[in-house]
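Let me begin by presenting the structure, written as structure tokens, before commenting on it.
All protein chains of the complex are present and in place, except for one that has been dropped.
This part shows chain A:
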Amino acid sequence: MTTAPPPGSLLTAENLRKAYGPTLALDGADFSIHPGEVVAVMGPSGSGKSTLLHCLAGIVPPDSGTIMYDGQELSAMNDARRSALRRSEFGFVFQFGQLVPELTCVENVALPLRLNGRPRKEAERAALGWMERLEVDDLAKKRPGEVSGGQGQRVAVARSLVTDPRVLFADEPTGALDSLNGERVMELFTDAARSANAAVVLVTHEARVAAYSDREIVVRDGKSRDMERVV
């Protein structure tokens, strides 16, 4: 069922449908998020929650439905414009495999700024600031292969924040970490995002991770359910 998005939303989706061949991944999903809000997207494996994230982030175009970001229709943009938006306004954290092994940690964090044309020194200074915030500044000169899983994930979080994104997309960001490391990553991640007034779309199947969110939506069989708006 499609309902009008709440006023003040930064990113909204209405009636999204997406099929991969005969498999319907999204079947009329809705979504909305405000600046500074952390929304957990939950649901069983194969329910369509990662597809929803990929559509919202402009990585995968939906077959039908509307995605509005800050007053612009994402689904109507061409590839180049969507890529530019992803680089400048969105940040991403995935479960693993995000850091470039040949680069040092600070170079990894600075990479999105370098891709946007910022000079190296300036980019690395900004990167170090975020690494301090994530308590991994002492790893600046190490390569990803020389740091632990939890440390590497904090480096990845610093990298997702370095461009001051307005929306952060996190897909199972602590999936490869133990409880203690996972919690610390979530604490630092949500604190940093909230203080930067960034919206966080957090895909997770772990309740303890979802507990760091402000509210949750549940995706089942490609349909979304906003638990706050249902009650």
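Throughout what follows, a residue touches a chain if its C-beta (ideal position, glycine included) is under 8 Å from a C-beta of that chain, and two chains touch if they have at least 3 such contacts; residues count from 1.
Just so it is clear, contacts and distances are computed from a predicted model.
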item	value
Chain not displayed: protein name in its UniProt record ("Protein NrdI", "Glutathione transport system permease protein GsiD", "Heme exporter protein C" or "DNA-binding PadR family transcriptional regulator")	"DNA-binding PadR family transcriptional regulator"
Residue in contact with the excluded chain [from A:Arg81, A:Lys141 or A:Arg208]	A:Arg208
Interface residues of chain A (partner: the chain not displayed)	40, 42, 44, 187, 205, 207-208, 210-213, 216, 218, 220, 225, 227, 230-231
